[in-house]
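FYI, not all chains are in this one, though none of them got moved.
Think of it as A, B and C in the order they're written, each chain with its own count starting at 1.
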Amino acid sequence: MHQRSQPSYTASVHPAIVCVDLQTAYLPSLRRSALQGVTCTIQPGEFVAVLGLNGAGKSTWLQSLLGLVPIQSGSAHVHYTPIQAATIPQIRREIGILFQGGGLVPQLTALDNVLCGRLGQRSSWQTLFGFDSRDRAQASQLLHQFGLRDSAHQITRRLSGGQRQRVAIARLLMQSPSILLLDEPTAGLDVLATRHVMELLAQLNHQGMTIISVLHDLAIAQTYARRALIFEAGRILYDGDCHNLAVHFKTAEQVER
Amino acid sequence: STQPPTSSNPVAATQGQTASANSLNQLRVVFPSRSGATEVQTKANAIAALLSTELKMPVIAVIGDDTAAVEALKAEQAEVAFLSSRSALKAEQLAGSRLYLAEVRPDYSGGHTYRSVFVVRNDSPLQSKDDAKQNLEQLRGKKIAFTSPTSGSGFIFPVGDLVKQGLVENRDRVKEFFGEVTYGNNYAGALQAVLKGQAEVAAVSEYALKAPYITPAESQQLRILHAISGVPAHGVAIDDRVPADLRGRVMSALQKLNEPANNALLKDLYNSTELVSIDHTRHLAPMQNALKQAGMEP
Amino acid sequence: MKDVRVKFRWIVSKSKLFMILAALVLVYGWALQGLKINGTLLQKSVPHMIDFIYRLFPPDLSVTDVAIRALIETVQMSLWGTTIGAVLSVPIAVLSAQNLTPDWLRWSATLLQNAVRTVPSIVLGLFFVSATGLGATAGTLALSIYTIGYLAKFYQEAIEAVDPESIKALQVGGASWSQVAQYGILPQVLPLGLGYTLYMFEYNIRSASVLGVVGAGGIGFELVNYIRGFEYSKATTMMLLLLLVVTSIDFLSSHLRHQLEKL
């Protein structure tokens, strides 16, 4: 369905992500750090659902893996590369992230936003006068798959909430990363689009891509993910398979209240 | 700068030689936009046209303020300039240009020199004294309106006199002698300040005491407290790149403006009626002296 | 325990506010005594003020052709001056923007900006007279440098106001610095930047101080000279023409930005 240009990522033998006692800076407003000791190992090709209440630190964790949130103590490795200022460009080439809210450029068209996903693989000179027709064709095709063919030349600001979310996911796929981090990819999507996106993720995962997705819907998590991490106040409370998630979540709720 | 006047800096000197060797194929005359002069470009173009026919070479009229005129002479971007006496001294120092003609106006008491005056209201308690020092001494602590810090009669000469009498150290310390110092921006502004009682004394030139600067009725309310004579009139400077023969032709062409047929051109522009030939050094000596006393460069 | 802490914080914040207020009153008071304002004078001067305005009217329309010729001259200089200045402002603005450039580089760009702003127009004018002589060329060049002092600052403000999320997303996607600028910042900055540029174009048309020095003429220069020459009613004609120009450019600007946003 989606032609991958670099299908090499299944060959890796290192764990995709290793975090050991990861902590972020103290936040006066929280009177604790957003992450206060996250330890976990994620193997290549896994499909992990990240669950937890609002403010548990899920987004912060994903961002820390890309060097967007400074690490205070502990360590994090991506494919055995430690996350440090010097290695961040390299790591960003391997990881794609979907931000909560999308992070689209509101003044560009849907197509241009999707094409922006290619910037990392093209030099500044190559993109000075726009993208080549192969890239454009691929971006169009992605939008088509997401049911946005007619909106391709619309300014992103004008799209409905769900349409914008799909544009953001399409942009992410243009990057063809080997690890995908997604922060609530189905927020604002209708039932159909939700199913569509999750099945797409499942398919990419099947082809070997490592997928880590924040989700709020336990049913969806159980259907698509094989492993769940439940966050609670900056720590991992549960790390295991996706059976009986509701039960594990209940204990999280009890801890909270 | 401590360099002797005529040889400015080495760059200008060498370039001056090469340029004069090439002989000039056009003449650029700067007409500064003096306060009160309007539509200068149009009027200047008319004079340039006259000069062009007289000299049988292209003459271009360019406008700029006094400082810019000096910079243009220095940068070999102009050959002739109408200049104030202050600027003429600087032009000599920087560009080797000299003043050859001075402007005469009927309201100048000395023909091509005029007086700088301290003016008070008729009802002012200040009275003229015979001794210059005593006369100026009464101004201590008073509110004064100068014309502008670059005006010859409205600032440089008055300050020079104050320094000469030992009342003021130099132009930067004027505020320490007077109670309050303001600048009228032009003659009218300074006189209005006295008329409205916002200043007790104004320093202007003698010819400012009538229209268009003030009305005759206003003029009735003012009197001169102290006068300094010998302020050199503005004139025409010619750069040393202009060879002597051409210079002579330029001077006589300019003096064609004195003839009745062309006199209106001159009068329209700067209100002067005649251009008389003068000696640069002698004409500007009083200004040179006043500048030195006021503590301004050269 | 908690309540005490809250109360304490409240007191601290209130007393801080009070101190800031007191400091403000002191500073303004200090400035006021320096101005030596004479209140009684203001009252009896109303007739003078009315008289001043009265003397501006009616406009002397006989100089309309002079005004239009001067205007055309200025438009030509302003067009080139503003364009050159705007082009030079872009890199300076980018290098001064907090959300794009590392601190050490930013400081030097900011210093350059401040230096340009510090140099008064008369010095710029004289500098270019020594380069190209008196006239329109010097005027245009002086305008273009003068323009940098403004536009670099305004462009910087616009760049710093860009949505940080969208920039972050591109950076994380591996886009290079110039790609982020081209695809992330430019589209967001364009409407505001265009507005500022047209504003500067208009400002340069009005500007008398820069062009007057180098004798480049123009409408602002003629206007000031009419005032200096006590020909107020001719000056009024100039002002009316300028008002027309300013209003048209303002209209054009808001129309263009509207178009850009609707694109």
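Heads up, the rule we're going with is that a contact is a pair of C-beta atoms (placed from the backbone, for glycine too) under 8 Å apart; a residue touches a chain by one contact, two chains touch by 3 or more.
Note that the structure is a prediction, hence the values are computed from the model and not measured.
Overall stoichiometry of the protein chains across this structure file: A x2, B x1, C x2.
We take it that only the chains that are shown with their structure count from here on.
For chain A, the chain whose average C-alpha position is most distant is B.
Annotation: 44 Å between the Cα-based centres of chain A and chain C. Distance between chain centres (mean CA atoms), chain A to chain B: 77 Å. Centroid to centroid, with C-alpha atoms defining each point, chain B and chain C lie 35 Å apart.
For chain C, the set of residues that touch two or more other chains is empty. Those residues of chain B in touch with two or more other chains do not exist in this structure.
Residue ranges of chain A in contact with chain C, taken from their complex: 66, 68, 89, 92-93, 96-97, 99, 101-108, 112, 116-117, 119-124, 127-128, 155, 171, 175.
By the touch criterion given at the top, residues 28, 30, 33, 35-42, 62-65, 67-69, 71-72, 74-75, 77-78, 186, 188, 198, 212 of chain B touch chain C in their complex. On the side of chain C, the complex with chain A involves touching residues 163, 165-166, 168-179, 182-184, 187-188, 190, 261, 263.
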